[in-house]
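The structure is given below, and queries will be raised subsequently.
Removed from the display is one protein chain of the complex; every other protein chain stays in position.
Going in written order, the chains are labelled A, B and C, and every chain counts its residues from 1.
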């Protein structure tokens, strides 16, 4: 079935990115938006848009019935969920199918199977995919889990069965701390997922986080599209990804790729998905499967020269995977690095709000920016603080790093504090440059130095403070107002 | 020798593009500029800049001694000439070497050999590279050329021996028209190249223009990096290029590539160069060799995943070609298309001047813009009207065309008329879409329709004309002034 | 208001949230950003626009196309090119003046050569008469700018208002 009008049930950079491919395929695009985002970039780039009403995300982007209403109202015949929000909601996947629309994502059953982390572990073990040693699926009470914990050995991790993204996860170093940790994890898991069940996993000292892109079609073809190295994380959230991973050789890559394909097959997967592994001392363990497009999908696109969103739409329309993929004729080339620009301070990772007063994206050979904001965009606290992704491609890893650093330095962002200094520090760090790093990279880095302003910054500031305020190019309406007065311009006091 | 500071003896998009790679290699960049371009983008993107004084190009960017002075004044240890201007000047290449600086280009002798088209033809014939049937090198007088013309057959082309870019070239259909055509060609050649010599070439009815990127190092390695299809031309100037060419199969590609390498070897070439061929009915003929980086080099970079400017700088520094190139392990992938955005009207190709009032480059997956202007840039008539290049990459030709069309449509340019409608018409034309086209593509296309404004354009115009003038976002200083008053804002009359 | 874009012309009336373009009634909403109007949204969809105004003329970028639209309400009409005038057909530089100032020309004689980029364009006399130059060799001129007139021989007095070369 050929899709004519695609509703993107998301916001920010991923909504914009999906629309671009849709437009190239001759498919009309429909944006949805919460009222506070009526003028947002993803709305402005769509062919049409539907309001989801006012309120917090749970009443807008996370409301299955509103998304379906929007699809009906706009005449959309298909829905792309992006990542986050409802992308891993079996309820939406089912409701879309029941409404007679196409779902650009995996079957609801596959989402459900992989969404329950304990069930997924069991499935993977049965499919011969190695998993991190952990507690038995039946162990639920404190007593049962304590016994399992002694068997696995401390330190270990407590994790939410329904979880993801590290929510509800904590490290426990001694048996006596386990009960308190279990209670806390159950509370968080209950609040976040309406499911209090937790389980235990062995703690790996210096694991790398390496994931494989998988893709399957409705004809039963399942392939992998190589790996992404995602070990640069802050508080369990990725901030820099690269491909290929310096930790894999050809043999290990082949074994992990096979395991990823086996994982996808075990749940009769269809569409784009990602199988995450922990890699420690040359051994790898299934971590979880993300049953959606990944934030960092773009680095795979750059090294393979493919468009994963186009492939998603084609598979959803009933087309088979490209024959080159089916026959293993993918041609990885060069090196790609993604930097995630977050609206957050670079030291404590506290989210920042504000209005983007200056926004000049880097450009040029080998530089791609997937962005969800623009000059004038309002950045609030109700959504993920990801502003944009910089993807740098180079013919080898040093060239890609140099290009990423060059582009990052050229990126002008004013109005909202970002993690730009942290990203620059990662690129310049010995550990990252060497390629030998694990998920504790950030912990081992020296703290971000607060450099004093260079003379040019003092001069620019003095010039701006000497001039009449209108001459600084700031829009009156866009100016934040930390002094407590209301918005419009006033002369310097 | 490691280059520390590179002077780019050029302007516009190519200067910006070279600087980006230099910065990534840790090399400081020096811009040069004619006084009327003191605030131009290529100056603003450099680490430092040197004025070449006021005047027309011949007194600034084309003045060898001023370029050398600028290099001395700025402490540059190497010069990159870009394309055009002095890039194919043996005089500059020699002067740079004599000044003890590195020249990021081929040896002066190779430039000279290929610069004389008649000598180059002779060389190529000797090297076994097929050339278009043409007049003997000794034939100079009207009588000699008329005899040669009868031997070759009419129609034929008259060309300037020292020429390039089609200057002084004309088609002659009958012997009796030859003397007048020779006189005119000599006049133009004399004025343009200070060399009145002309020669004759057989006229090919529907030739395609296909060129091969070649690269050689000082150790004697010479390779080719596949072809670029450049048949979409207006008045002998390329406007759309793509790679791979739909006209080549593997066998023909191999033979043409071998011929290109033989051509480069024949003149002991070093660095990046391009061997241009005409292709007609499955036979190919050497046309000329461009002894510099080509405008359209970027499409080769996209399909091969390489950086040609980086390779130029490395070869100039004495490094050998990458081993993958030497061993033929290049990995072409997907399809790339370049669109040249010119400041000219799309029908008559008359150059346009003005100030860029709005400039919003398309972005996103597979889209690269190499640009020499920005909002506020002044576009004059003294320089090449190329504003920027859009390079679209797709996993196959239809995807690349769709992407190019999508990006072209998103590109906001106001203030200077451009050939955007012509580029859009080419992408949408049956001939281009089919891949079966030759250098007469534009001649066979229906004329660009002057579409009436859609309702939205009328409404936007009415809104702007109803509002007070300040609200339209135009900079007072940047506004052109067709009504004869001087610059600043005034209310609508 | 009456608007004109080349040969096309429309009566456009703006009301609150709706417009009338010719006979066509069209409800719309306007999206704006820091750079002015950004899109017109109507029942036929969302169309991106960018507008720059210069006096009573605007250029409109509209989903990949550019239009120049001007107000036609009581506008001072663009000066008609009088039969005795030579105007620049495009912006460029006066490369050569072929006829001496005050010299006599026949209809069709080349008066001066305009260069735009590397092309030369002959500007020819529209009628027989005496040439009065408004611009000089080497001058940069805009499209539509008067370059010279040809006065009828022996008849009219010297043209007033013709600038001497600047």
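The definition used in the following text is that contacts are C-beta pairs under 8 Å (C-beta built on N, C-alpha and C of every residue); 3 or more make two chains touch, one makes a residue touch a chain.
All of these numbers come straight from a predicted model, not from anything done at the bench.
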| item | value |
| --- | --- |
| Chain not shown, its touching partners among those shown | A, B |
| Sole contact to the chain not displayed, among A:281, A:323, A:434 or A:466 | A:466 |
| Contact residue for the chain not shown (choose from A:70, A:304 or A:413) | A:413 |
| Touch criterion as defined above, residue of A:5, A:94 or A:167 at the omitted chain | A:167 |
| On chain A, residues whose C-beta touches the chain left out of the figure | 167, 350-353, 357-358, 360, 381-382, 384-385, 408-415, 417-418, 420-421, 424, 450-466, 469, 471-474, 479-483, 490, 492-493 |
| Missing-chain contacts mapped onto chain B | 39, 44, 46-49, 374-376, 475, 478 |
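The criterion applied here is as follows: only the chains that are shown with their structure count from here on.
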| item | value |
| --- | --- |
| From chain A, the most remote chain by mean C-alpha position | C |
| Closest chain to the centre of mass proxy, which here is the mean CA position | B |
| Rounded Å distance between chain A and chain C, as computed from the means of their C-alpha atoms | 52 |
| Distance from chain B to chain A - Cα centre to Cα centre, in angstrom | 40 |
| Chain B-chain C separation of Cα centroids, rounded to whole Å | 31 |
| Chain C, residues touching no fewer than two other chains | 34, 48 |
| In chain B, residues with contacts to at least two other chains | none |
